[in-house]
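One structure is given below, represented as structure tokens, and several questions about it will come after.
Complex shown without one protein chain; remaining protein chains in place.
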Amino acid sequence: MNGVWSRRMTRRDALKAMALGAAALAYSACGAGGGGSASGKIRLVWMVRNDPVENPWERDVVIPQFEKRNPNISIELLSINQDDIAVKRQAMLAAKEPLHVWSPNWGGDGFGSDRVRGLLQNLSPLMRRSHFDTGRFIPGLLDIYSANGNQYGIPQLTVGSYTIYNKKLFDESGVDYPPTDWDDESWTWEKFIETARKLTKNYGSVDKGQYGATVSVIDNDLESPPRIWGQNDVWPKDAFKTGFATHVTCTDERSVASYQAFHDIVFKEKVAPSPAIVSALANLGGTMPSGKVAMEIQGGWDLWVLKGQISDPNGFCIGIAPIPFGAPGAKLRSVTFTDPWSITNGLSERYLDASWKLVEFLVSPEQARIYMEKTGTPPAQKELLPDYYKIFEKCMKPEDMKTTFEGAFTHGRESSNHLIVKWDELNQIWSNNFDPFFSGASSRAADMLQTVEFQTSNKLQEIRAEWKPAQA
Amino acid sequence: MAVRILPKGRLSRREALWFWLFISPWVFGYVVFTLGPTLGALYLSFTHYDVINPPRWVGLQNYGILFHDFVFWQSLKVSAIYTALSVPLGIVFSLFIAILLNQKVPFLGVFRTLFFLPSVIPFVAATLLFIWILNPAFGIIDFFIRAFVGPNGLIPLGIDGPQWFQDPFWVIPAFTLISLWGFGSSMLIYLSALQGVPTALYEAATIDGAGYWKRFWHVTLPMISPVLLFTFITGIIGSFQTFTQAWVVNGGTGSPAYASMFYVLYLFVNAFRNFAIGTAAAQAWILFIVILVLTILALWVSRRYVYYESEEGGAF
Partner (left out) sequence: MAELTETQAYTGKRGVTGLWSNQKFQRGLITAVATFLCILGVVVIMFPVAWMISTSLKTEAAALQFPPQWIPKPAVWHNYWVALTSNPFGIYFKNSMLYAITVMVLQTLSSALAAYGFAKLRAPGKNLIFLFVLATLMLPYEVTLIPQYVMFAKMGWLDSYKPLIIPQIFGASYSIFLLRQFMRGIPRDYEEAALIDGASYFSIWWRIILPLSMPALGAVAIITFMWHYNNFMGPLLYINSRLLYPVQLGLQQFQAPHGGTEYNLLMAASLVTILPPVIVFYFAQRFFIQGIVISGVKG
């Protein structure tokens, strides 16, 4: 791994360095693209996130196998904390440092922003050329990362949001498990609260408290609670496709009801832990992992975080259930999270070909299977799903798992986090309004949402004015 | 004060030449490695720059945007309050510990090492520890508050511990506590300054009958005042630039209700999350001016209070 850098000009005389130092910025503005030499081995830079579970797959499986199969390509792996990826990537891009394959949703500002900034390669021509089999992906997934008929990312993993529950606590209290079918209309919000009430013990006690449920705005997506109440128009219709919007709508009756219900579950129903307790549990590693919460409405990443609990003798079994109906007829209640691989735009043909080879390799059925088995993350490909369900066999019948897991895709939409341009700026508004709202016993959803709607819409217009022209 | 017995003129020119020789390494390093990027940052503050596309000149627009941005003003306020709170507390606290460790305490070396230990713990890990310590549910501080004055405590006043990082009022005190945890380097500086105070001065004062306090006020403080000025100024600079702790705690949102939106946190978010490098650069230069004014003010005021053995050092 050391040798690959030796091709660089390492020694220049001090004077030259001095001149360069002062002129560096001018260079950066009109620097040379691409990177890498014209002949010899191709060196691909592949950026991933730090993760003790994922990294061994990347380092010990993908790289040796890929390099063996493609002797003229070597891969340099950059593994960085998800929170710190933004800094590193911005700096690398500014300096036109080689960076080839990466995921726009790992760190940075998400797919929507990167696409609009022109950072992502259109993969459609490459897919056509290599007769890429799109039929093996879960229906709808590829479409998330396409715009104007062009494909900009190939999904690696995907997961929906669910009511994740701790079976041990259900068994101890003799409470029936929630249903598995997303269309089972008996699974109402009232039923959810009622179930939670039976599972709540010693409410408020720091060390003995057990909580029936906890809910939070999933991934801080403004639209996630209103969806449960059947309000699907928080964002204008084409917002997720274009990445832009001029406004959000969240002061309607259903949105207000949804946020109020999320608030009431703590302060009125008293079946959910207070924000202080939630943060206490989260600081230690998570609400569900603590074993003190019976149900949580959350993104499905607990499936792989909690995988260890299943095999731990002191652990517990987890189950997944649909998210309850806040209002009758609310179909799209799940938020889905799909992470794709993308290629940097503007590479030379050789590097583009090599990068595509790597992406194809990463999402090949063979590698996707190894990734799934090694990490416990849910696959994006249909034929792997039955084997994925088997991982949880000890806790859930595979056919039940199938109903609930796949139902999340037919009953959900991708997170705005990945699709709306400059989502982080909106998130800043939401966090700063949500936090005081959810920790104040007497705060009212209607007031909070009024502010949020106003501030978000303003920000969206600002973003649109600044970034929309750049799209042409 | 030593009387100058050497002739002026040629000698002072020689002295000036030596001055430049002595500072030449720094000048070289500055010109080669810092000047370019600094000018670059200045240029960027007048541009729209998103890293992908070349910078586009926009004049003073970035500064104008900030002027109308309430989060910007909020961030300035947060950092100013934090500085006003953490710098004086930090100085008093670390000076106190330095004086403690300057006494004839048994196992002094061990104590000094243990007191230095917190500064060795990496920043990120230390912040994580404080998130635990200040946890309202199981954190040790709130545990003691509950045990003494909580609803079921020794004196049942029904007072619960603060919510620290969740409460807009308590979040800055929480960060101040983290800053106190890093007292090690100032403690070290004071310790070495205290060692430099000539023992003869103490002996003289003692013979004159000065008690402990008198000696502290009239010998110790004046003798270490140059170093106090140093920690004061670098403390202001450092606390205005607080970033890492806030980043670890709130991931850049400045939540709750922007109460922990530190100035440089917002700058960082603008630069690396919002691709507004130009705006971030403008923020940096505004902060630069603020700190520069504060520093010059501090230096100017200090001329009356700081005692220097030799007067050749300069105007301040």
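To keep things simple, chains are lettered A and B as they appear, and every chain counts its residues starting from 1.
Going forward, a contact is a pair of C-beta atoms (placed from the backbone, for glycine too) under 8 Å apart; a residue touches a chain by one contact, two chains touch by 3 or more.
Fair warning: this is a prediction, and the values are worked out from it, not measured in the lab.
K.L.:
Who touches the missing chain here, B:A41, B:I65 or B:A80?
P.N.:
Within the whole complex, the residue contacting the unshown chain is B:A41.
K.L.:
From the list A:H100, A:R115, A:R227 or A:K292, which touches the chain that is not on show?
P.N.:
A:K292
K.L.:
Please output the residues of chain B touching the missing chain, sorted low to high.
P.N.:
Listed in rising order, the touching residues are 1-2, 5-6, 12, 15-16, 18-23, 25-26, 28-30, 32-34, 36-38, 40-41, 44, 51, 97, 100-101, 103-106, 108-126, 129-130, 132-133, 137-138, 140, 181, 184-185, 188-189, 191-193, 195-196, 198-201, 204-206, 208-212, 214, 218-219, 222-223, 226-227, 229-230, 233-234, 237, 241, 243-244, 264, 267-268, 271, 277, 280-281, 283-285, 287-288, 291-292, 295-296, 307-310, 312-316.
K.L.:
Give me the chain A residues in contact with the hidden chain, please.
P.N.:
For chain A, the residues touching the absent chain are 1-2, 5, 8-10, 12, 17, 20-21, 24-25, 27-28, 31, 49-55, 76-82, 84, 87-88, 90-92, 94-97, 106, 206-207, 280-282, 284-286, 289-292, 299, 301-302, 304-305, 308-309, 312, 314-315.
Keep this in mind: only the chains that are shown with their structure count from here on.
K.L.:
Taking each chain's centre as the mean of its CA atoms, how far is chain A from chain B in angstrom?
P.N.:
It comes to 37 Å between the two C-alpha centres.
K.L.:
With touch defined as at the start, can you tell me which chain B residues reach chain A in the complex?
P.N.:
31-33, 35-37, 39-40, 43-44, 50-55, 71, 131-132, 135-139, 163, 165-168, 247, 250-258, 269, 271-275, 277
K.L.:
Taking the touch rule as given, give the residues of chain A at its contact with chain B in the complex, in rising order.
P.N.:
That would be residues 14, 17-18, 21-25, 29-30, 83, 86-87, 90, 93-94, 109, 113, 117-119, 206-207, 275-277, 279-280, 283-284, 422, 424-425, 427-428, 431-433, 435-436, 439, 470 of chain A.
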